[in-house]
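Structure first, then comments.
The complex is shown incomplete by one protein chain, all other protein chains being positioned as in the whole.
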Amino acid sequence: MKQQRECHTLGMWLFLVTELMMFGGLFFVYSLYRGMFPVAFEEGSKHLNIWLGTINTFVLLFSSLTMAMAVHSAGSKDRKWLVRWLLITFVLGAAFLGIKAVEWGVDWQEGLIPGLNWHYYADHPEQAAHLLEANSGVHQVLMFFTIYFCMTGLHAIHMIIGLGLVGTFAVMGWQGKFTNGNEQPVEILGLYWHLVDIIWIFLFPLLYLIAGLMHGGGGH
Amino acid sequence: MASKKSKGQGAQEHGHSHEGGHAHSHAVETHGRDTHGHGHDTHGHDDDHHVMPIKTYLIVFSTLMVLLVVTLLAAIPDLGPWNLPIAMAIAVAKALVVMIWFMHLKFSSPLTRLFAGAAFFWLAILFLLTLSDYISRPWFDVPKL
Amino acid sequence: MSAITAGDPLIPGRRSATGEDGLPRENYLNAGYDLKSWFFTLDHKRIAILYLISLTVMFAIGGFGAMVVRLNLLTPNGLIVRPQTYNRMFSMHGVVMVFFFLVPSIPAVLGNFLLPLMLGTRDLAFPKLNLLSWYLYVVGALIAIIAMIFGGVDTGWTFYAPLSTQYSYDNVSLVIAGAFLAGFSSILTGLNFIVTVHKMRAPGLTWFRLPLFIWSIYATSLIQVLATPVLAITLLALVVERVFHVGFFDPKLGGDPVLMQHMFWFYSHPAVYIMILPGMAVISEIVACFSRKPIFGYKFVAFASLGIAVISFLVWGHHMFTTSQSPFAATVFSFLSFIVAIPSAIKVFNWTATLHKGSIQLTTPMLYALSFIGLFTIGGLTGLHLASMAADVHLQDTYFVVAHFHYVMVGGAMTAFLGGMHFWWPKIFGRMYPESWGKASAIIVFVGFNLTFFPQFIMGIEGMPRRYATYAEEFQLWHILSTAGASIMGLGFALPFTYLLWSLKKGPIAGPNPFRATGLEWQCPSPPPTLNFEKIPIVTTGPYAYSAEGDELEHAEEQAQRAQLELELTRLQIAGDRVAEGVPLATPGPAISAVPEEDSPRGV
Partner (left out) sequence: MQTFAKFPFLPPQASSGAAEIDYLLIALNAVAIFFSAGIFVALIWLAVYYRQGNKVNRANPVLHSTSIEVIWTVIPLLICLGLFAWATALFLNQRRIPANAMEIHVVGKQWMWKLQQPNGRWEMNQLHVPVGQPIRLAMTSEDVIHSFFVPAFRLKTDVIPGQFTYLWFKPTRPGTYHLFCAEFCGTEHSKMRGKVIVMERTAYQKWLNEGNQAEAAVQVGAGLFQKHGCSGCHNPGSSVRAPMLAGIFGRQVPIQIPKQGTPLSQIKAETITADNRYLYDSIVLPEKEIAAGYRAIMPTYRNRLTNEEVFQLVAYLRSMGRADAPKTNLRQDNTNTLGASDYEARVGFIPENIKGNGVGGGGRAGSNVAPANERTGP
């Protein structure tokens, strides 16, 4: 029913609005403290792996394309391709999370995880000395990493939910539930997926590229 | 209400005769969907959602890829205070591309766009008013100890 | 809405046959009795009832906290509890009353029940989401209750860091989790309402034919959707900081605790309008009905709601005048706080003007409505004291603030909730509440309320800080008065609780429209059938087709008729005949007409 379709689309957009406001709060915290502690943020950013970040950006953008294609296939009642595109999206999403997990694993080993495992600067006093030199306390790098993990963590939670949905939709799509004229759920899932993508689009330069491509890079 | 964007599948007008001055009363509400109310068979072109050819998607994706490369390139030179605005401008461009084409904002009702815009507007409120505090704190600095 | 006939007039109440109990044979209440039919219902009306019950429980818990607080303050050194317990009590009181009672109250109960009825539709846009939001609410409430039983929380409802994140030993994280869930419940309700108002209006129901109730609820929903996510993220950040001992607000990391206040009030100031706007929604309907007049300046009132909703986002810094917020930002926020008073003033004046040349019936809902207007005015105007920076420096965090917000929240929103519950009680349950008890309780609440909270203005100005378990002796007199008032008010609240329950079984049958009101919701039987309307109505006129003059004539006629009847009755009695039952009054014609649903264009 048309009215219902419109309701669902509008409802989903409203939901996305709430998501944006929620992430927006974090983005604000980020902006504020980056403005206050530029040196520390640059320093923190140097510990992120730009190349993994770039690959992940690519993966996620690509998954947006495949998701859009899935929506397209649902619209043209192409069951096979719908399922294929959804599966590809799923794989890409999983790849993103996998890469993210690798990054976090490295952070863990290096002791860059605030609250749980934070000893990088204790292990590397020369780094700490550099920070002191630059008038930036180690604790302000800690702040950067706290923000980093909150943002990427919340984003990852959204990815995980999205993955679950994409998987479910692939199965349901296989059963033909979206190619009988009822393609709207796929569209709505698409909206969600794209939003998660958009958030990453902002996270990437904000977190990884603070120190620039040349200074940051392969780990630290 | 049938004004702006309605794709004009004339059939939709039935019933609207009751609504007299309606069109003038609220601009917010002029979303022009086509209004085939009857069920499933019309979905191929319902809601304008699937008129986009695959080629468009590919073009959109290529644009995103180009922008990604630009993002990286822009991060190479040290542009001082300009690195951040440039990076953000590119990110906004990417986000807009995704929203307009992948998320079909281009074909959505003005109402949907309004809400999408509202989110950014309200975020701007959060940012601007809170920053107005932090930015202006030094203006009033009392001598430190 | 006056009847313009197009097709068969739908005469509700007569359609569905009446059962032995006098209520419609088929209504949403008797649609099923097993638990499943309640706990898995998708009917907006049943969900409203679920909310009503859970909210009442929460109100009683919050009220218990208030009672402990008031009793303890009878003596300067604390009468009954230790300071720590006192702190937990007022924190529990604030958290429960705000997050679990007043924010959901009117939208979740009356809004849920009435929105589809007023829009002439069968349900909300997302019935399942609606049920989900109730479950979120209940789970949140349970978590909060458990947390409060096992240890409580001692941060105040504002959860300021770093007290809440590093120094409190209580169950802060759990309570925050509860508030977080309640927040999501609130978001879902708002989202649902917005979509419903946009897409599900009956044919012909244009924006300016909407009752002001809808306008106000719509404005509320906008705030819920736009502000609550920021609360969610703030609460998450607090929990992260508390659990992992690193976070955004920790001064040891260079963080700024004041940032937490910014983020908290970005939600919580708009939230105070989440609480008052639905109250205003209710008042508009009641005042119109019992003055038998359309609301004066409909459009101004409607846009005032939206104006309040938008401006409410721009004033949060007025809670932070005494922090390290910069004087520049404080000036901006102060200015905007004065501006946000204007739409409220417009509303107050328009309601008052509506009474002019009305035909006023001082029924229970009307008494509540009038006390709302008066008390909200006092509360709002004392808000101006607080919006003035220089004065707020003295008044901030004193009992003046406590009095201010109870005047707007209890004298305003809570009173409106009670008024609304009485007004729509016959619609919801099909039976009348006892009118004289109702009036008595309205008056008791009014008197008790003023006695409780007016002394608090005075102590506040004298400098009595809030959240004090013990205090300097000179304030004792005011505290005693306040506690005395609170017990009267407690009685005033317990009364409706009792007689409304009583009326569920014993109240006289109300009929579809006991108050001869004109809203669409009065066109269906009381209680309404599960699907609300047999035929989706077509709306052709505005919401308040009242006429005080005509009503007076009718009223005079009725009086005459009644006199005539009485005369006849006496005559009959004299004749020794059996006396018949009183003759029911004629119900006025319906305002709607029906067309087959298939043809009805929807979603404007």
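Think of it as A, B and C in the order they're written, each chain with its own count starting at 1.
Keep in mind that, in the parts below, contacts are C-beta pairs under 8 Å (C-beta built on N, C-alpha and C of every residue); 3 or more make two chains touch, one makes a residue touch a chain.
Values in this document were obtained by computation on a predicted structure and should not be read as measured data.
In the complete complex, the hidden chain is touched by one of C:A31, C:A341 or C:I480, namely C:A341. Residue C:I373 is the one among C:M89, C:L181 or C:I373 that touches the chain missing from this view.
Here the missing chain is touched by one residue of C:T352, C:Q476 or C:T541, and it is C:T352.
Considering the complete assembly, chain C touches the hidden chain via residues 83-84, 87, 154-156, 160, 162-163, 166-168, 251-252, 254-258, 291-294, 296-300, 322-324, 327, 330-331, 334-335, 338-339, 341-342, 345-346, 348-350, 352-353, 355-362, 370, 373-374, 377-378, 381-382, 384-385, 387-391, 393-394, 396-398, 458, 461-463, 465-472, 548-549, 551-552, 555-556, 559.
Chain A residues in contact with the hidden partner, per the touch definition given at the top, are 31-32, 34-40, 119, 121-122, 125-126, 128-130, 132-133, 135-140.
FYI, only the chains that are shown with their structure count from here on.
Chain contacts here are complete: no pair of chains fails to touch. Two chain pairs, A-B and B-C, are weighed by contacting C-beta pairs, with A-B ahead. Our note on geometry: chain A versus chain C, Cα centroid distance of 39 Å, whole angstroms. Distance from the chain A centre to the chain B centre is 20 Å, each centre being the mean of its Cα atoms. Between chain B and chain C the centroid-to-centroid distance comes to 34 Å (mean Cα coordinates, whole Å). Residues of chain B in contact with two or more other chains: 35, 111, 118-119, 122, 126, 130, 134. Residue positions of chain C touching 2 or more other chains: 198, 226, 230, 259, 263. Residues of chain B touching chain C in their complex: 1, 12, 14-16, 18-19, 21-22, 25-26, 29, 35, 111, 118-119, 122, 125-126, 129-130, 132-134, 136-137, 139-140.
Residue ranges of chain A in contact with chain B, taken from their complex: 1-3, 5-6, 9-10, 13-14, 16-17, 20-21, 24-25, 27-28, 31-32, 35-36, 54, 57-58, 61-62, 64-65, 67-69, 71-72, 75-76, 180-183, 187, 190-191, 194-195, 197-198, 201-202, 204-206, 209, 212-214. Across the complex, chain C meets chain A through its residues 125-126, 129, 187, 191-192, 194-196, 198-200, 225-230, 232-234, 236-237, 240, 243-248, 252-256, 259, 263, 602-603.
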